[in-house]
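With one protein chain withheld, the remaining protein chains of the complex are depicted in position.
Here the chain labels run A, B and C in written order, and each chain numbers its own residues starting at 1.
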Amino acid sequence: MMEPATILLALIAVLLVTAVAAVAIARLPAATAIVYGACAAVSAVLLAVAVAALIGGRTGQLVLPLGLPWLGAHFRLDSLSAFFLTVVNLGGAAASLYGLGYGRHESAPHRVLPFFAAFLAGMNLVVVAADAFSFLLSWEFMSLASWAMVLTHHRDPDNARAALVYLVMAGFGTMALLLAFGLMAGPGGGYAFEAMRSAAHAPSTTVLVFALMLLGAGSKAGLVPLHVWLPLAHPAAPSHVSALMSGVMTKVAVYGFLRVVFDLMGDPAWWAGIVLLALGGATAVLGILHALMERDLKRLLAYSTIENIGVIFVSLGLALAFSANAMAWAAALALTAALFHVLNHALFKSLLFFGAGAVLTATATRDMERLGGLIHRMPVTSLAFLGGSAAISALPPFNGFVSEWLAFQAILQSPQLPQWGLKILVPAVGGLLALAAALAAAAFVRAFGVTFLGRPRSPASGDAREVDRFSLAAMLALAVLCLLVGILPGFVIDALAPVTRALVGGAMPAQAHVPWLSVVPVAESRSSYNGLLVFLFIAASAWLAAILVHRFASHELRRGPAWDCGFPDPSPATQYTAGSFAQPIRRVFGSVVFQARETVAMPPPGDTAPARLVVEMHDPIWERLYAPIAAAVDFAALRLNRLQFLTIRRYLVLVFLSLVFLLAVLALWS
Amino acid sequence: MNGSLTFDIAHMLAGGLVLVSFMLLYQDRLYALLNVYALHALVLSLSVAWQAHIQGAPHLYVTAAIALVFKAIVIPMALHRIVRRLGIHRDIEAVVGVGRTMLAGMGLVALSMVVMLRATPEADPLARADLAFALSVVLLGLLVMVTRRNAVSQVVGFMALENGLVLAATGARGMPLVVEISVAFSILIAFIVIGIFLFRIRERFDTVDIGALDQFRGERR
Amino acid sequence: MELIHDLIVQGAQMMAVLALAPLLTGFVRKVKARLTRRRGPPLLQPYRDLARLLRKEAVLAENASWLFRVSPYLVFAATWVAAALVPTFAVGLMFSWTADLIAIIALLGSARFFLALAGMDVGTSFGGIGASREVMIASLAEPAMLLTVFALALVAGSTQLSTVAAVLATPEVGLRVSLGMALIALVMVAIAENARIPVDNPATHLELTMVHEAMVLEYSGRHLAMIEFGASLKLLLYLSLIVCIFVPWGIAAPGAGLGALAIGAVIWLAKLAVGGALLALFETSIAKMRVFRVPDFLGAALMLGLLGTLLLFVSRSL
Partner (left out) sequence: MIALPFAPQTAVLVVPVVAAAVLAALPGYRLTARINVLASLLTLLAALSLFVTERPPAGSYLFIDDLNIVFIVLNTFVGFTASVFSASYIGHELHTGRLTAANLRFYHAMYQIMLFGMNLALVANNIGLMWVAVELATLTTVVMVGIYRTHEALEAAWKYFILGSVGIALALFGTILVYMAAQPEVVGEGYDAMVWTLLVERAATFDPALLNLAFVFLLLGYGTKVGLAPLHAWLPDAHAEGPTPISAVLSGLLLNVALYVVLRFKILLAASPEAIAPGPLMVTMGLASLIFAAFMLYRRRDIKRLFAYSSIEHMGIIVFAFGMGGPLANFAGLLHMVMHSLTKSAIFYAVGHIAQVKGTQAIADIRGLTETHPVLGWGFLVGAVAIAGLPPLGIFMSEFLLVSSTFSTEPLLAVALVFGLLVALGAIFLRTTAIAFGEPTGSTAPVEASYVPMFAHLALVLVAGLYLPPPLVGWFQHVAGLLG
């Protein structure tokens, strides 16, 4: 039996070789099938190895003579990395499968194929890397590979801008991580994770590392206010890549955060939990409000990713707070909620991006205002997308609900925390979480309703065709997984137990032996949930009702024109649009958050032009934070640029002044 | 000859060089500036010759000769011709007024004294004084370069700076390669002068053509 | 034997809510009519309506999809399952641990999700207006509800309704400001969720003010029947929920005998009647709000819920 770490690295190496080979064969017609096939196969095997390692509790280490010369490249497989490997490769396998079909429509496959395999390899490497250098190298490699794919359709100037913002933010994040690792490694350069874990870190170090991790991992994950690149970059890539970026890469960021904050850095103070809770709550609400205002389907999904990251970070904050107060069982509950949501989000966000990709393939547009009625033309896609929408809206019996429910259960343990700040903040954040969940449901009613239901808003939408088998298979597989995880959450929770035990020293009670496969986080008298029974009950009662009604009452059906209160209008333009659907919420929340203002531009009397409703919205974070920074850089560049146009005499003045200055320093120095 | 007199003469000559440097700063007419520069070179050559004498280093006489022939005679004459041929303005356009330039020059001399006296408390007093004066001359030469807009006067500043270097090099006992260096620098200066003539640099140092005086430099599309 | 007994009791409750839901709707309508000095429809009118609708053929808009046809059954089923999980006359029923209060709220959320989608399926302006307003209302009502749940759960130390009811029935709990706030918030949410006045008017077809009715405008026949039935169930659910939490006395304990169960059932009916009458009284004494006043109304509920939670820490340390 080979070491699991060796197997993993060998498989990752195969991915890298695939990437290199893809460069060579990218222009062949068969390249798409070969590369995605290889990626799918390798990811599937990796997935199997990861799951086996997670369940079997296998760990392993490997040091290769690469990377930092006197250290070597350390790789380690433990429960945390095994779990994230599972998530990464689940997403990777699904995306590769989807790519088998979707990739055929790609106009420039040579701009995707090599980077796709490299991206998968990069994400896998991050999760198994066990020294700072390998970690950051893989981390940035992953960013670069995805950056290249953001530029697949590089002729669109928006994509170029997205890529630039992405790369700068990625660089910023990497630098923050680099500083954090530098701090933990100390002047002696103990870059191996083992050395960091065993080193005693001063409290001030811990605080700084925590803050830097928030910047570094937070920017990659899309934590407000570092999220701005995400809704630009994720949608710009081909859809299966968007799925990976949103569904998986943000999780790799969460992994980085967990690895450092929960594993390497030592115990943080309880108030670190407050920071995470507040940021997470703000991220969740702001993200989903953005999603509600968005008319680009893929960008909507990207904003929704931000929301989910907020949810995950709220749970992480709770875990941190509990853990700092030595409440291992509660910390385990919160951490389980976070990790469960990591898995869930990877599943349904990939699924939804696949769906968006299918819509894009079929209609060549991502603008929801030009879609509609696709449920008739693309029944399977719409079914899968519906499942994903229900799951992401945290509706039982799908998986999204389970993790939200666990998060709420963790929140309900907060009164036992000794700190007043936490006691008061946690329920408020719970309210934000509930608000975010409800808004998410609204957002996905809107997304699904406008895209798939109603009547086609453009000819392209009316002539759409169902997509290929591979894409459908990938979507359906994920939809089934969403449901399965939702109705059998106990197994997932048990699989997460070793992870929480390693990170917070406790685990949720074993769920496999609870009768009827219920989930009981603390005690049955306190709370329990049984997805399986809820599913069976709903299925049975709906089926029963339908059978009874059809059998004993009427089953006749007649098609007729829509009633619409007696004013049916044949023009699809009279339907509710994405913009109008969001209008009530824009009025309620948008006026505060986005300074949304609606004005009606009336033509002067006598003019026959139509009146127009003008909606004005502002992105507060971009305008208050990023725009000033960009302006400052621009200003500094402009001012300094004068130095390019000086006369030789003035350059000599610079030399002269430097000389005089240094001499004066010498004269004053004793 | 006793030690104190040799020292005094060397000291006087080096101090004289600083004084002439101040005279360079003071000039506002080109021809006068060139004449003062010739004096500068003359004082240098005397100083170098004296050093050759007291150090017993005959090769330094070569340096002194170069200073005398090349710097005190050939170059000033060549520059005279250039000024005439190119029809350069006879006024020196200064960035800062003469008074303030002189003040700055005093400051520089004071700075070099402070730096240098702090430097060599136990060293040879002759070398120390020579170095302090040399540093002053170097700094004053630079000051001429940066406060004068006229290309020819900037060249004069550079040459004054170089004279300071030669003073320092000859003041350093037994310094090898001094002659080679002074030759090399003379060639360098010749290149600059030829460059000014070839590129027809009339007023400013940085425009290499008559027609291009005000052209947008550097970043062009 | 035990198992069969439990199964029977559980089944009885599921059937009871099913059977009683239209009656409650009819009762509220009747009381309202009487309060406005009308005779009103007979108590059993809702049953007749349902039966009539079920018998009729369903008319579908031309471009209605399968989702439009499936949604009524899903909505009905989700509401029914939720209603069956709320303790009515007895606590600790066989499947009561299937879902706690949070899950029940989420089940109702599922029902609403599909109903809103169905509203958008045909592609009419009214369906859209209804769906969009419904989700706006829900986006505020759900957090308010959850904060109320927090307040209750913190008092009871549980989100399991049976436990909550049992704890709140004990005298140690006493009267608390927080619970009062939670009650008010819950009632406000219940009004909004059931599309009652002042948030919505179930009886109106005045197009521009309607929310719920606009969503289901295209439904007819058996589909409409399922939706109406679901709405009745929801009303019953909320009333049962409120009385089970805030007036928990008289509910049969787990494993109680037939006698206790019977008493529990009678007391439950009485509570429902009182609750229904109060609802009718409230509805007749207040005017409907403009749609964009609703956020203020629900915002107040949200604040009450949060305040109730926070005050708990002040009033008694937990």
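Details
In this text, contacts are C-beta pairs under 8 Å (C-beta built on N, C-alpha and C of every residue); 3 or more make two chains touch, one makes a residue touch a chain.
Computed from a prediction, not measured in an experiment: that's the story for all the values here.
In the entire assembly, the chain absent from the figure touches the shown chains A, B.
Across the entire complex, the residue among B:Ile66, B:Ile82 or B:Leu161 in touch with the chain not shown is B:Leu161. The missing chain, though absent from the display, is touched by one residue of B:Met116, B:Leu143, B:Val156 or B:Val193; that residue is B:Met116. Remark: the omitted chain is touched by one listed residue; of B:Val138, B:Val152 or B:Val193 this is B:Val138.
For the chain missing from the display, the contacting residue among A:Ala48, A:Ala326, A:Leu613 or A:Leu643 is A:Leu643, taking the whole complex into account. Considering the complete assembly, chain B touches the hidden chain via residues 115-116, 118-120, 122-124, 127, 131, 134-135, 138, 142, 145, 158, 161-162, 164-165, 168-169, 172-177, 180-181, 184-185, 188, 191-192, 195, 199, 205-209, 212, 217-221.
By the touch criterion stated above, the residues of chain A touching the omitted chain are 65-70, 110-111, 132-133, 136-137, 140-141, 144, 151, 154-155, 157, 160, 163-164, 167-168, 171-172, 175, 178-179, 181-183, 185-187, 189, 191, 633-634, 636-638, 640-641, 643-644, 646, 648, 651-652, 654-655, 657-659, 662-663, 666, 669.
Convention: only the chains that are shown with their structure count from here on.
Ranked by separation of Cα centres from chain A, the top chain is B. Separating the CA-averaged centres of chain B and chain C is a span of 99 Å.
Look at where the CA atoms of chain A average out and do the same for chain C: the two points lie 35 Å apart. Partner chain B is touched in their complex by these residues of chain A: 644-645, 647-649, 652-653, 655-656, 659-660, 663-664, 666-667. Taken together, the chain C residues at the contact with chain A in this complex read 54-67, 73-74, 76-78, 80-81, 84, 95, 97-100, 102-103, 106-107, 109-110, 112-113, 116-117, 119-129, 131-133, 135-136, 138-143, 145-147, 150, 153-154, 157-160, 163, 205, 207, 217-218, 221-222, 225-226, 291-292, 295, 302, 305-306, 309-310, 312-313, 318. The touching residues of chain B, when paired with chain A in their complex, are 95, 108, 111-112, 114-115, 118, 139, 142-143, 145-146, 148-149, 154, 204-206, 217-219.
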